[in-house]
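Excluded from the complex is one protein chain; the other protein chains are retained at their positions.
To keep things simple, chains are lettered A and B as they appear, and every chain counts its residues starting from 1.
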Amino acid sequence: MFLPFMMGHHFGVPFHVELQKRIIKEALRRIKLAENSGDIYHFPMTWAQARTEGKEIERLRVG
Amino acid sequence: MSLTYLKEAVEAGDTEKLIRYVRLHFGDGNEEAGRKEIDKAWVEALKPLLDVPPTDRAFVLKTLEERDVATLAHLYFHLHFYFVKRSGEWIHDGEL
Partner (left out) sequence: MTENSDDITELRPGLWDTVNDRYPGSMITKADLIPLAKAAKPLSASRLTFVSTSGVQRRGTMPFDTVHPVGDYTFRRVPSDSKPGDLEIHQLKYPTVGAKRDLNVIFPIERLRDLVNEGFIGGLTDNFYTFIGYNMDAERLERTLAEDIAAAVEAEKPDVVLLAPA
């Protein structure tokens, strides 16, 4: 599974528990869904989207 | 692979390839940054010696005499990074 995220952030952004779990779940689903060795699944989220959601979570944490 | 590249450079006496590799290592892939990091390490190594404080020269000589060249080379890389870190200016993404 390929994520277009910043290096060092392959499971998402800090404190975004749901995204972190979703990434793991999607990766593990490849066990059933991958058809060929070497198949690449592109995780359907941009780094900008992940950061935006992360910032909102951090805002709520602080608040 | 990279080790082959380096060994071929050693065989060919291509020191430019070898020093470039070291600079890239110290600069995390940026040769110019690596050059500055190496210079920075030497500057930081010079500073503590300017007032000629007592140093454990017996330890230094014993280490050079008794340790194998690979350990000393490894120590040389450690010392470079040690003085880079000691400078207080840390350009690397991670930690030693």
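Quick notes
We take it that a residue touches a chain if its C-beta (ideal position, glycine included) is under 8 Å from a C-beta of that chain, and two chains touch if they have at least 3 such contacts.
Bear in mind the structure is a predicted one, so any value in this text is a computation, not a measurement.
Shown chains touched by the hidden chain across the complete assembly: A, B. When the full complex is taken into account, the listed residue touching the unshown chain is B:G29, out of B:G13, B:G29, B:P54 or B:G88. As for the chain not pictured, it touches subunit A at residues 2, 6-15, 17, 20-21, 23-25, 27-28, 31-32, 34-38, 40. Residues of subunit B in touch with the missing chain: 1-6, 17, 21-22, 24-25, 28-30, 74, 77-78, 80-81, 92-96.
As a convention for this text, only the chains that are shown with their structure count from here on.
Averaging C-alpha coordinates per chain places the centre of subunit A 38 Å away from that of subunit B.
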